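All protein chains but one are shown in place.
Labels run A and B following the written order; every chain starts at residue 1.
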């Protein structure tokens, strides 16, 4: 019995310690801003591998999710004879929730796990250590561009996701099921507010991007440098990022749309 | 001590996750010579190199490199000092996404503003020194183990360091590759006059190239001197290590409880 309590206490301490370590790590990364001349090409390269290479999965998922929303929305709304509200339904769902959240989940699976594995392998093969011995700080050279790349690319990806999703919904609703396209766009425009919906969605995705990239690089940097360690770090990245995104989404939604 | 010691460790104590790895170790590494640090696996030889490079901090004691007290250096000063150090890692630690040429060029690009054609000349000179000028366009994954280490060596001497540390350079190498490395280490030392620290448990190779050697076991220095002095050392442990005897002061058995109780035989008694 007492042992169980002790184990619980130990777990608690470990959790707090790892929070502290990751915070310290984040501080170390953010403090060391590389010189623009050196940092910019590195950042561009990371935006390419983190953002551009995730584009395909984001676009395809966005298209299908938008089309499914169109179909489902139509069947539900046509019961009330208000299928013209389909545009507003699709746009609000995508812009407020699905855009940022699904993009973040895809990002964690596609780019986050790759970041963790890459950094973990660099650690296991002593590349980070040798960089340090060459007088190059791996936090600045390796970690920082990856963190910022996640921060910059997530809102872009989420916006593209939403736009493609709305287009997919229009494809189904207007082109296929025959909703009048004037009321499709008109209803959408009268109910979607730029600041309250679109910008709040962008803020959400900025937060998610930062958190996902932070978790991914921290797990990579902190992993046990063995093959088992890297694989468990990669799993942790995906699990923790997904949980963090969903939890934070609730908090952010409550703050932004909660009306209290 | 005096000016002849490039690195000097005094009473260094270091422990990791509750285990004491160094228990008051003192060591002088002379300037411009090859010093071998030998010892059984797991005695923290690599840790010693990391302490010298400032990647780890000791619990107590002093580590001086070229007059600088490493554990007390500020970040920028430490990074500046590291530019005078080269380190050859056990695995080579080449950057897998860069070609051989770019790997060697990396430290030059980061620390200097030399024009591209000068970087090219320097890199090719360094690759020539290790006999791999023709392999400049290969990727690290296309290299053999011995070649990887030679490229890594070229990279660690790219900035003409004063000190170079070799971490287990001979492990897992075939006799030819080993011979090449032995020759390279000796040539680099004599032609560039750099201080070399060699961590290894390959007794024959190490003793054949070093000017000084020291043997570490159980967190202490158990013997040091020139190779001849060590061969004539009276300590049993030094002799056991040098001659590779399976049993002796360092026991064959890992500490365990009495065998009869462990096998469940002595319980009735």
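The rule is short, and it goes like this: contacts are C-beta pairs under 8 Å (C-beta built on N, C-alpha and C of every residue); 3 or more make two chains touch, one makes a residue touch a chain.
As a working rule, contacts and distances are computed from a predicted model.
The chain not displayed here is annotated in its UniProt record as "Mammalian cell entry related domain protein", chosen from "Mammalian cell entry related domain protein", "Menaquinol:cytochrome c reductase iron-sulfur subunit", "Aldehyde dehydrogenase family protein" or "Mov34/MPN/PAD-1 family protein".
All shown chains touched by the missing chain in the whole complex, by label: A. Among A:111, A:192 or A:233, only A:192 touches the chain that is left out of the view. When the full complex is taken into account, the listed residue touching the unshown chain is A:160, out of A:68, A:124 or A:160. The residue from A:82, A:183 or A:253 that touches the chain not shown here is A:82. Residue positions on chain A in contact with the hidden chain: 41, 44-45, 47-48, 51-52, 55, 80, 82, 91, 95, 153, 155-157, 159-160, 162-163, 166, 185, 188-190, 192-194, 196-198, 202, in rising order.
Quick note on the criterion: only the chains that are shown with their structure count from here on.
Centre-to-centre separation of chain A and chain B, using mean CA positions: 43 Å. Here chain B touches chain A in the complex through residues 50, 53, 55, 79-80, 82-83, 85-87, 89-91, 93-96, 106-107, 110-111, 152, 156, going by the rule given at the top.
For chain A in complex with chain B, the touching residues are 38, 121, 125-127, 129-130, 132-137, 141.
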